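The other protein chains are all here in position, but one chain of the complex has been omitted.
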Amino acid sequence: MADLAITRELNPPLITGHPSYADVTAKVSGITEGRMPRVWYYAFGVTVTITGVLIAMLSYLALTGIGVWGNNQPVGWAFEITDFVFWIGIGHAGTLISAILFLLRQRWRTSINRAAEAMTLFAVACAGLFPLFHVGRPWRAYWLFPVPNDYLGVWQNFRSPLMWDVFAVSTYATVSALFWYTGLIPDLATLRDRAVTPARKYIFGILSLGWRGSARHWRHYEKAYLLLAGLSTPLVLSVHTIVSFDFAVSLIPGWHSTIFPPYFVAGAIFSGFAMVVTLMVLAREVFGLKNLVTMKHLENMNKVILATSLMVGFSYLIEFFTAWYSGNMYERYAFYNRMFGPFWWVGWLMVFCNVLAPQVFWSKRMRTNVPVMFVVSILVNIGMWMERFAIVAVSLSRDYLPSSWGNYRPTYVDILTLTGSFGLFFTLFLLFVRFLPMISMTEVKGMMAADAPHQVGEGL
Amino acid sequence: MSETGRQYWRSLQERANSPDVERWLQNEFPEGATELDAPSRRSLLKLMGASLGLAGLTACSRPVEKILPLSKGVEDYIPGNPMYYASVISLGGTATGLVVETHDGRPTKIEGNPGHPASGGACSAFAQASVLGLYDPDRSKTVLRNGSPASWDDFARFAAGHFDPARIGAGERLRFLSLRVNSPSLEAVRAHALARFPKARWIEYEPISEDEILAGAAIAFAKPVRPHYHFDKADVVFSLDADFLGLDSNNIAYIRDFSKRRRISSPKDTMNRLYMAESRLSITGAMADHRLRMKTGAIRDLALEVARNLNLDVPAASGPNAKWAAALARDLARSRGRSLVLAGPRQPAAVHALAHWINHALANEGATVTYTETGAAPELPALKQLAQELRSGQVETLVILGGNPAYDAPADLRFDAVMKNAPVTIHLGLDPNETAGLAQWHLPEAHYLESWGDARALDGTVSIQQPMIRPLYGGKTAAEVLALIGGYKDRNGYDIVRNYWLPRWSAGDAEKAWRRALYDGVIPDTAYAPVEPALDAKRVAAALAGTAPPASEGLELTFYPSAATWDGRFADNGWLQEAPDPITKLTWDNAALVSPATARRLGLETEDIVAIAAGGAEIEMPVWVQPGQADDTIAVALGYGRRRAGRVGRNVGHDSYLLRTSAAPYVTGAAINRTGRKYKLANTQHHFVMEGRPLVREATLEEYRKDPDFVDKIAETPKLFSIFGQHDYSKGYQWGMAIDLNACVGCNACVLACQAENNVPIVGKDQVTRGREMHWLRLDRYFTGPEDDPQTVTQPVACQQCENAPCETVCPVAATSHSPEGLNDMVYNRCVGTRYCSNNCPYKVRRFNFLDWHKGLQEVEKMVFNPDVTVRMRGVMEKCTYCVQRIQEKKIQASVEGHRELRDGEIVPACQQTCPADAIVFGNINDPNSRVSQLKKQTRRYEMLAQLNVKPRTSYLAKVRNPNPELA
Partner (left out) sequence: MNCHAQVKKDSPLLQPIRDAVATGKPVPWVHIHIMPGYVYFNHAAHVNSGVSCVTCHGRIDQMVRVRQAKPLNMAFCVDCHRNPAPNIRPVQFVTQLGWKPDGDPAAIGRELVARNHLQPPTNCSGCHR
């Protein structure tokens, strides 16, 4: 008795309210089977509309030219690449939670990893749009891929970080998709078995690849999942490292920096976790998953946010120190310009949102307070977007030759395209929670067993 | 593979021939102010098709059918090869000899004629851009009678009746008004006409007048003479507000002579020294070693001060610049016979006379300044009288042969109003301008590139003006129209010119001489003989006594010709409109220039709209705060705010002629008031401070002599090494460039030459404000020293052709890569437009086609394109290539001529070819004897941003100023 009480004290359960396996199945599958709460339809209506705007903007862009954006000489890259890096960053938390925490046996990940992985996929999808559409001649974008072209007899330039991007991002997308899908299979089978309508039976029948839950299936499943986890782990580091190369290998002050790889990865995880918090806080409110996505999950994520925030803040410091210590007038000016130039507000906003705001999580009361963490997570997302903008556009606006310094003003197309990408992201996410189990039933059940040792009076 | 290949081209051809694609192509082809027509949505596929189709079309040479039907062969003509003809362009009554490149019968590029005294192989921005004017779709296309279309026959019939001596008599009530005439054959036709109508009168008027120059000479020498300056012989030059390197006439020849004395190769060399007094910072002032900014009116006092220091008996004048004047006077005196004092057209006649006197006293006559007799006389009085006669209805017939008096005559003459008093008004003009709108008859004038004529340079040298193409709109020249009116024996330009000249050569070799003149572009021995007029000091002193000392109170307003539109006649020329002003870097606008101090005093900021009241009128225009402008002065460019012009020029900028009176055509008092409103100005450079970066390096001559290696002290380059193996550039041709910042005066000619040669599009004002101008070659302008009275440096910057080009490594599709000859190739058809190359270019010389700059282009506008350079579609990056098309042309020529070696100087990029200062030198840096190698051996040589180890192929030679030690 007493010792049990102590274990509980030291190690509070990740699943509260003693649900039975059946409860979990019913709860999670139920969401996809029953009607969605009205709020879902409202939300879906809104996000689909916004996605429509995205499509309109991209068509306008493709038909008219990059000139519909605010880009200019010298600011060749602005919103579009900022958005690209931003979304890629968002993706990272997903893989991190599902793969790395899995390998580290962080049991608390189970309730959130599915949603996080889905988020990764959708974020990467959003990210992918921007590089494809930001080229001057989108109908030639396929030249970025090593497709056979006998009649030209030319090949891509593999020295270009943009080529590395192409490979890094596509690999990332593929592996994440596989990892996510593999994890889904047992749950898909559950849905298939519970399906009443032939349509659902049929669809989930196909998707679950004939899963029967035999011991052999489980063994293969565990192996595959473990392997894929191992496979995606390096990707978490590689993708954003390579994205950071776009800037790091250039020679523009404010871009050319050797600390970019770790700096970008930390930032990516930072923003990614913030996005997960934003989404999960909403989801558990709307779908009443408070017992599965517990305060402990949220608190842990907030701890990660705090930690990564400190790393990001440290990177900022190092950047400025290096610029000063280098004694290079161009470097120094670039960072002076970042905080005191025409875009000073971007610089300070980024510091406030990314470094100062998350510090509230030092206090347990704050990091367990849902409204607070919601606000902070939004701030972090804003701050991280600003960080990328400061790096991409602000650095470009004032580089080596003062004669060529320019200003930058986004057009409505820039802003609506960014907004639209959010529309796409949330549309996909809403469809996901509508049709697929947003929580991995399999893993949750596995955990409940661990959480509830067979004790007298503790039957399931 | 071959299968796909074949189909690829076939489908391409089908595309090219299908009419709807034809339509897309027209949009796809380049040039013209794009943002004028509302953007139209086009489907991606069609666009792709068009881009391919465009390929197909440029290959076949349509103009051939139009102009030179090859069914009858043309001698020496090989389809596809350019042909070059000598001709001549006139501006403000002086001519510059040209060599015009034509492709398949359409002129595409203007070059200077090396054999012509006013050109020496160079030509001005105006001349460079004139070829675009030829293809202006808004030119006059037909004869207009009271605004409705008529034919030349109608006019001929009318003229036959109207100008019948039986009717019009001696022409008591007949008046001719023309631009300044510098064509001998036209003078002959005029003489004939005036003989026929003895009582008729002929008035010449150019808004950018030389009245004061002529009047000043008349005072000093008691007869009409014109001064000619020889800057190559002058050690010390004192310019009284004379912008002889910029907007004054004959500037190309003067730049060439002046820069000869600025170019130095070793610390032992000497340089001339330029003193400048002016109110507006001109490019001459920017070159000055000592520049005094003062009110235009106060310059008289400075001149008197200098004169007194030279012991000339002139009225006393108190100036705040005694020390300056004294030092200058000593400097002048030290170099007797090797000094030069000249005054600008804005200075009163007395100051010009004084300048002559000083030159006389310094024994400069015949050395640095020579004189020729001239028939020219001040024009404004005659124009005033004409306006008076019109007002009082004494004029029945007014024949306006060129020009636009209704727009550019002094406002107080109300020319547009009084013109209507003449029952019959006939206007001959290139475009349907303000005057055309008021005339009963408007006749389309032939462009100089499409008509026969002849023209005199300032020194009298005559050149024959050859047509390159048949008149596009059936225009006629002034001579032709006048021949028609006056019943001259010859009616078409060819006969008029030819029959004027043939008799002047001995019958035997007249034909040969004629052909020679056409070939050389100059007629030998036609220059005026210099005269040695006797200076009458008493007259000068008297004239000076007559002039009042300037009003020291209040604001002073000065007018100056626009570097883009001149007097307004080039307003329809998109290339010039978008060419950044050499000093302000403004495009598509003029503005009221005020000094920072004055702006502070009046609480003005750049882009504030102010109301300027002067000459009994008031106009509103934006303010531009210009360092170097004299305090309490406003400078406003003429030639903007055209109310009746083509799509490009209409209502661009603000019309300052409204403030200009016949009493004060250049300088007047003015009041200025804030309106509280703002106006967006489009300038291509926003930041004029170098931020302590060693981009333009300069020293004084003394410092240079003390330390010839000063450039390396300004910014020592760290030991450079690369972790990559470096390519071996030691073999074959290795192209490089050297730009002498000491010679460059920043006249813009190279920028326009580059634009014409490389089919560089213009983007329109709105896009310039968005920072999307397309010039491959730009002139960076930096100010150093105090904000109010800075020193100015100019730096031409184009692609530096880095050996370790940062743009190349980052392009994912290898659309820009390096040639074995060290060129940074740019392949437009491979570019997908990621803009990464431009981001990674430390010099920011790459230009991106953010939109389709060639939308809605008319057939005629396409004719200006250089077929040797790809026309870029939207979405691709472009940049300077050292004119690779010219390199390849010569290399092929050399290989065809038995695979011979290229000679140094055989390949000349467009910018170098037209540079009057010879500041740009291109060549093979592997040849130790090439000019470029020699220049790069100089200690003044440095590479911009060398510390990045990008190894630019373009080197700069540091600027050296030559200040007077006494004033240091």
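Here are a few things to note about the model shown:
When the chains are written out, they are named A and B in that same order, and each has its own residue count from 1.
Following the convention adopted for this analysis, a contact is a pair of C-beta atoms (placed from the backbone, for glycine too) under 8 Å apart; a residue touches a chain by one contact, two chains touch by 3 or more.
Small disclaimer: the values here were computed from a predicted structure and weren't measured.
Within the full complex, the residue among B:536, B:618, B:825 or B:904 touching the omitted chain is B:825. Residue B:817 is the one among B:119, B:477, B:584 or B:817 that touches the chain not shown.
The omitted chain makes contact with just one of the residues A:154, A:207, A:231 or A:259: A:154.
For the options B:881, B:914 or B:962, the residue in contact with the chain missing from this view is B:881. Within the set B:311, B:392, B:784 or B:895, the residue that contacts the chain not displayed is B:895.
Mapped onto chain A, the interface with the missing chain covers residues 150-154.
Even with one chain removed from view, chain B keeps its contact list with that chain: residues 1-2, 4-6, 8-10, 12-13, 16, 52, 54-60, 64-65, 69-72, 817-820, 823, 825-830, 868-871, 881, 884-885, 887-888, 892, 895-896, 899.
Keep this in mind: only the chains that are shown with their structure count from here on.
Note for the complex: chain B touches chain A at residues 1, 4-5, 8, 39, 41-44, 47-48, 685-693, 695, 767, 770-773, 778, 780-782, 795, 797, 806, 808-814, 817, 830-836, 838-840, 842-844, 846-852, 873-877, 945, 948, 950. Chain A makes touch with chain B in their complex at residues 62-67, 70-77, 134-141, 143-144, 150-151, 154-157, 159-163, 166, 246, 249-252, 329-330, 333, 396, 399-407.
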